[in-house]
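Notes for the one structure printed next.
Subset of chains shown; positions unchanged.
Lettered A, B and C in written order, each chain numbered from 1.
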Amino acid sequence: MMLTVEARHRQGNFALDASFTAEGGVTAIFGRSGSGKSTLLRIIGGLLRPDSGRVALEDRLLLDTGARVSIPVHRRRFGHVFQEPRLFPHLSVRQNLNYGRWFAGLSADRSEFDRVVDLLGLGSLVDRRPGRLSGGEKQRVAIGRALLSSPRMLLMDEPLSALDDQRKAEILPFLERLRDDLKMPILYVSHSVPEVGRLADRVVMLREGRVDAIGTPSEILGIASVETGREAGSVISGRVLRRDPETGLFGIATRAGEVLLASEGLAIGKMVRLRIPAREVLLATQRPEGISALNVLEGHIAGIVPIRSGTMDIRVLCGGDIVHAQITEASVKRLSLAEGTHVFAVIKTVALDQA
Amino acid sequence: MDVIALSAEEWTAIRLSLRVSIVATLASLPFGIALALLLARGRFWGRSVLNGIVHLPLILPPVVTGYILLILFGRRGAIGSFLAEQLGIVLSFRWTGAALACAVMGFPLMVRSIRLSIEAIDAKLEEAAGTLGASPLFVFLTVTLPLMLPGVIAGMILAFAKAMGEFGATITFVSNIPGETQTLSAAIYTFTQVPGGDAGALRLTLVAIAISMLALLASEALARVIGKRIEGE
Amino acid sequence: VLPQRSDAADKIVVFAAASMKNALDAANAAYLKETGTEVTSSYAASSALAKQVESGAPADVFISADLDWMDYLAKKNLIKADSRSNLLGNRIVLVAAKDKAKPVEIKAGFDLAGLLGDGRLAMGSVDSVPAGKYGKAALEKLGAWSSVEKKVAGAESVRAALALVSRGEAPYGIVYETDAAAEPGVSVVGVFPADSHPPIIYPVAVLADSKNPAASAYLQFLKSEKAAPFFTSQGFTILK
């Protein structure tokens, strides 16, 4: 499902002028506070009519200010998780969760409800009013409410920012399943590089209302830019090859060679994406021995870029994938690293995230 | 307690007042909500004029309002004759006319209260309802309306109390016919106009107070229940 | 029970000035006993009643508190001219609070202003309440008006004026004798000479639109000896 967005809008001193297309999967919207992320989501969701613009999902035109087309919000059926919970204060948690299901027609499938309640840990809260929930609990209800409205697409504005890591770790696989199984397009605003690296097929980087960069997570997040800060990294993909019966680790065949990954329930033959944080990659000029890191990828240095004083971003071309490594300038000098140097990228297995 | 022994006629007036007040309140409610919405949310030319017209019954002496009603809705009035001939609705000198007069007199109070509540609603919640698939009508019924309930209740109780106390417009429009248009207030007024009527006026006044207090208490209890449900945020 | 346009016969609808309630209620009860015909009275200000008649009120008989409003209807041919008569008369009196009451001789040039001091003279509103109009006429005739004009507190009704006196708000008041008689808090300190003001008359008539044959019989009853006591006991005078 192809989403096409073009929007120009002025509010106060702020001018939004953004256009991008996104094909299925998760598109992360990344950018500093005030860069226009929420505004863009509001336009796509039909809550804000831009001064001029065009929004289309697949062959369905949702907005065209030129042609005076504008499908109203409720007919777009985009599940919108707002930056603040926006729960209905007069309805119980259960009624809040069920609100969108009224309009979703036959999806009145109780098991779906139970599954979402379970996923979000809302079991003991369903009979409460929103006024009596904690901040994170509210946010979870808001996520559940959007998920249960059988949306055609999800617009999520920093949905997980108020949640603890464990809860995030439970919700993310669910979003991945939506992305993969239901092929539901998701626009995902986040400040968290690990989240984005894990979920996103594509990153749209906004800066002061304009699209600054657009590309795959590894392209965008690999650039150790001001925006991504220290969480820069690479994303490479590969196919699950085997599972070592003894260690339980999965071997993933990537273009850079085989990589071992600790994970649960990966199906042999499935495609997976791995996020490698650049700061966690060591470079060695000879194959290291007697070391705990299980993954050692061989390659050549394709580029060296200084990021901030004393720190360099090294692009290592391994097979056909680029692996970014952040190392100190001191190390670059000491090891005499230069473009073309033959190196080993050392990556701890535990450092690898399934993205 | 002889004072409180009520005559049959007085009972009739009480029943009539209740009927008139309740009908006036309920019948004007949909219009009150509609107008409050229009005034709170609408952006159209003539909004101020409409707002002014709604307030008229408050500004004018009740007698004048009564005369205007008589001229418009009387048997020979422009609207009255139309209603009578086309719809068979006769208002003049009927309890229905009394209800109309009370409704008109209480209308500005009702509209203001409801409007205030609408203006206090966080539009973000309505947006959220829209994203979940609710059409504007549904959003109104499931979000806006419940959230404006405090104002609706306040408006209804003001209108009801006003209807219980109103007699100037009523007596001018539909006269003071026992059993038909003589409401409690009109009966009290009549008592105040004759020598020795004070005891009668006092007795009926106490009855009016008792009824309205009950209505007030009920409305407060209702508002509390709703408030408790919403509470917090 | 709905009062249909009174061609539905047996029930008579009377529109009467509010001040007649006590007397008329008693008379109506007697009439019901005697004839079995029920009379419903609507008491309000004569002005309101007249306007209602004008806009088609379902009334059979109108009793006004003054001639003006009856004339108003007569001019518009809304009453049966031949049925009109002057039913009752009344007198206006000067009252004072009971504890302060000293007889006052009311004659041309009497010093009402002096009696009032810096107090107010309570009376019906001189423009709108009939008793007020009569009182003003009398004071003018007696040459007292210009000196008390600024001290007049015009009440919404005679009853309200009485209350002002009995509550001690105003030292003196001008009210109908009928009302003064029934108010224990005030004493009549003087009676205005009948010739000092236009005659105080409660005219009565059957309305032009009334199709109720009983209406004229009812009028006859009101004017009869049988009804007289109900009026005189309230202080009205019977006009022949």
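Points worth noting:
Note that a contact is a pair of C-beta atoms (placed from the backbone, for glycine too) under 8 Å apart; a residue touches a chain by one contact, two chains touch by 3 or more.
No experiment lies behind these values; they were computed from the predicted model shown.
One representative per chain kind is placed here, while the whole complex contains A x2, B x2, C x1.
We adopt the following convention: only the chains that are shown with their structure count from here on.
Traced through touching neighbours, the fewest hops from subunit A to subunit C number 2. Each chain gets a centre from its C-alpha atoms; the one nearest the centre of all protein C-alpha atoms is B.
When chain centres are defined as mean Cα coordinates, A lies farthest from subunit B.
Averaged C-alpha coordinates put the centre of subunit A at 89 Å from the centre of subunit C.
With centres defined as mean CA coordinates, subunit C is found 34 Å away from subunit B. If you average the Cα atoms of subunit A and of subunit B, the two centres end up 56 Å apart. The residues of subunit A lying in touch with subunit B in their complex are 45-47, 72-74, 76-80, 82, 84, 86, 88-90, 99-100, 102-104, 129-132, 145-146, 149, 155. Here subunit B touches subunit A in the complex through residues 124-125, 127-136, 138-139, 142-143, 146-147, 226, 229-233, going by the rule given at the top.
Interface residues of subunit C, counted against subunit B in their complex, comprise 1-3, 13, 15, 18-19, 21-22, 40-44, 48-49, 51-52, 55-59, 157, 159, 178-179, 181-183, 234.
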